[in-house]
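For this depiction, one protein chain was excluded, whereas all remaining protein chains were kept in their positions.
Naming follows writing order (A, B and C), and every chain is counted from residue 1.
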Amino acid sequence: MGPSTHAADITDLLQRIALDIAALPDEGAVAEYIPALARVAPRQFGIAVATVDGAVHRAGDADRAFSIQSISKLFALALALQREGEALWQRVGREPSGTPFNSLVLLERERGIPRNPFVNAGALVITDVLCRRYLQPERAVLEFIHRLLGRVGVGIDADVARSERQHSDRNAAIAHFMRSFGNLGSEVSALLDAYCAQCAIAMSCAELAQAALFLAADGEQPSHGRVLAAADARRLNALMLTCGAYDAAGDFAFRIGLPTKTGVGGGILAVVPGRMTLCAWSPRLDATGNSIAAAAAIERFTAETGVSIFR
Amino acid sequence: MGPSTHAADITDLLQRIALDIAALPDEGAVAEYIPALARVAPRQFGIAVATVDGAVHRAGDADRAFSIQSISKLFALALALQREGEALWQRVGREPSGTPFNSLVLLERERGIPRNPFVNAGALVITDVLCRRYLQPERAVLEFIHRLLGRVGVGIDADVARSERQHSDRNAAIAHFMRSFGNLGSEVSALLDAYCAQCAIAMSCAELAQAALFLAADGEQPSHGRVLAAADARRLNALMLTCGAYDAAGDFAFRIGLPTKTGVGGGILAVVPGRMTLCAWSPRLDATGNSIAAAAAIERFTAETGVSIFR
Amino acid sequence: MGPSTHAADITDLLQRIALDIAALPDEGAVAEYIPALARVAPRQFGIAVATVDGAVHRAGDADRAFSIQSISKLFALALALQREGEALWQRVGREPSGTPFNSLVLLERERGIPRNPFVNAGALVITDVLCRRYLQPERAVLEFIHRLLGRVGVGIDADVARSERQHSDRNAAIAHFMRSFGNLGSEVSALLDAYCAQCAIAMSCAELAQAALFLAADGEQPSHGRVLAAADARRLNALMLTCGAYDAAGDFAFRIGLPTKTGVGGGILAVVPGRMTLCAWSPRLDATGNSIAAAAAIERFTAETGVSIFR
Partner (left out) sequence: MGPSTHAADITDLLQRIALDIAALPDEGAVAEYIPALARVAPRQFGIAVATVDGAVHRAGDADRAFSIQSISKLFALALALQREGEALWQRVGREPSGTPFNSLVLLERERGIPRNPFVNAGALVITDVLCRRYLQPERAVLEFIHRLLGRVGVGIDADVARSERQHSDRNAAIAHFMRSFGNLGSEVSALLDAYCAQCAIAMSCAELAQAALFLAADGEQPSHGRVLAAADARRLNALMLTCGAYDAAGDFAFRIGLPTKTGVGGGILAVVPGRMTLCAWSPRLDATGNSIAAAAAIERFTAETGVSIFR
């Protein structure tokens, strides 16, 4: 990677990307499966980069909070891994699924063991793990994020959480299904309360990039100490790469070449191991549920800087 | 990565790994689906590292040729990509499959477009592409390997090719199935001749590591010039990471953290972008068709040297 | 059909069948998925025949009540059809499923429309229909059975209902799944209460044979009047034949040649259109969830009398 990742250059590059994205034609649609998300103004765009030396670079709506949705699965998993260790992998796999994030087909074939912690089934198992350790798992995830940021202030959007809970039949189906195979101990209703609240955490691009910095820094959060063992941070990056973008993980690895985690709120978080984290956000999604403009912005960033884990 | 990747250290490390592997209990079984492979002596082990500066390090049976099987898909794909360019991706996807390498389930759902070029269906599409350009596609792959190595001498094991061709009903099913969807133009019998011959190429660990060096070197084969654009080399590495180890790709990414391509002959090729390639071989396979000892050896190498694309 | 179906002959035949069945080796296992069913004494056997002229023939434990389980789906469907008419078929299909009774695979492919009213998903849709018309759908089914029998006295086994409700995660998954596709309006918890209670109805072979007599009598219950149009009775028989025995429907049609409905309580109800109904019961089940001894008894009855809808 050349001089373009110097501090001033990064800010400059983010500004140019934001301008380019603003000029793109409107494509895709805001997530409509819950009313509270469907109301979001579609043309917003933000991007932020946090480097391991502590700097944060911003462009566009980088400080506007949005619904992080599935990106929360990353923090819940890191917390569960911190607490549970290796035992976690008895209840959830680490293979890509080859089917949409909310499919039950593989879950039936594999008798209730989800493919990975980022499909909904796997994320529900992680929430189940947290339910056994915390009375309010969503608060535990929130406090974990506060510790990562070194400050409080991130919250749960109660409207989104409620709306999501009212439209959680598919997740209820998945949870009951895993219970029927003995791979879920919590009472389903409480589990879904926690899960929907966790998905409704609202954060900005800048906050997400900063909170995930330990993934770029061998498991250590700059200025706050060790979050995970270096090996576990590496493994989370591997999981993000193979499973982080729903059914488009292969395409993301191919186009972007970085570990990413996406959410239907329109956010995409990417990690450049050893260097930086990167978060872009824009609400319109493609058919696989990933933000079109955020993906384009990150692809452009990688093209211009040459950052890629694949060299 | 510390001093352990200095030249002398690498050779020393490979020797230690070879000793450790020799002490492992016998597990798994040699591929039995074709008689010619089932006859291979099971306790062999070799490992080799080729670095981008041109050095090659060896331990164990690093110079003994074995059947490269699916590792050949990598060379066939690189050659097809060199000739066909982007158009290739209209006929084959780049997503992990979530099902065994020879499954027809997804192929039916996705109307004849294979998930990626490393499942058998995808590799057959690549062979179909080569069939249109070459009278003898397997010779074209062989000559491509000769160019990569800068010398001739690699050959096709005719016994293995014949045995494989006699047991190719599953691949014939896949090929006819894709033809029924219009995604395969060649006559199936000729296609399978070429495919089985290509899989029967015999190479040693040292040869494989050297031949694949362009993947670690931004698409340029040291001392022989450009093979692929840097971006395409990156993309091949991404594909290897997400799809290179059959249905264990996620687990390999998690444990090993490097792009790999495995074969049922017992070989595993891994890439450390910017640094080196690594090939280990041992015939006994686990249930997913990957060599147990070769995977253990590569995992040990990454653990000791700290090389990982995920940092 | 010869003289063997004369009244005296029928009783005599049933007695012989009961003796033969008693001499069979013990095979299969009592349903164990809910504790209350697992406690049933396994060696019981009963058989009864009700003819359209009003006679009832019995052998063995023909008057002992057992848990009718999925046989209740037949009465719920008849009641729903009586009330809803043709509109019912917009929400549930009439094709065999080719997969186990509680699979979600086809339900996902067919976007929440169950294959037929006898797989669990379809039966839950029927209960949903009844939930809109009755405050207590299970009472409505019970009262429908009372009307068919011309007397009260049939009840719900509260232990079985409770036990079933406590182990209803798979059905909860199916119900939420259909809700997520918009094909289920009821609140899932209330729906499952009604469904589990309905399955826990306890009846004897003699009662079941009598209650279902309208299916053999062109839709008219002898001495109680019309239940369904003749065409609808015919169609119910057709559904029983193609879908009544879970994933063994084809085998039952082949071996027995009569419309049947089976339940995991060990009961099997069969219809000889125009002639009689037949119910056998014994708790041990085969791998497809059908009673081994009851199936053998009905097969013997058809072999000896030559009754078959296929001549």
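By our rule, a contact is a pair of C-beta atoms (placed from the backbone, for glycine too) under 8 Å apart; a residue touches a chain by one contact, two chains touch by 3 or more.
What you see is a predicted model; the values in this text were computed from it and never measured.
The chain not displayed here makes contact, within the full complex, with B, C. Among the residues C:85, C:182 or C:274, only C:274 touches the chain that is left out of the figure.
Among C:24, C:38, C:190 or C:238, only C:238 touches the chain left out of the display.
When the omitted chain is restored, the residue from C:32, C:63, C:95 or C:187 that touches it is C:95.
Listed for chain C, the residues touching the missing chain in the whole complex are 93-99, 106, 115-116, 216, 218, 230, 233-235, 237-239, 241-243, 247-251, 253-254, 257, 259, 273-274, 308-311.
Against the chain not displayed here, chain B makes contact via residues 103-105, 108, 169-170, 172-177, 179-180, 188.
Just so we're on the same page, only the chains that are shown with their structure count from here on.
Closest to the middle of the protein, by Cα centroid, lies chain A.
One finds 55 Å separating the Cα centroids of chain B and chain C. For chain A, residues touching at least two other chains: there are none.
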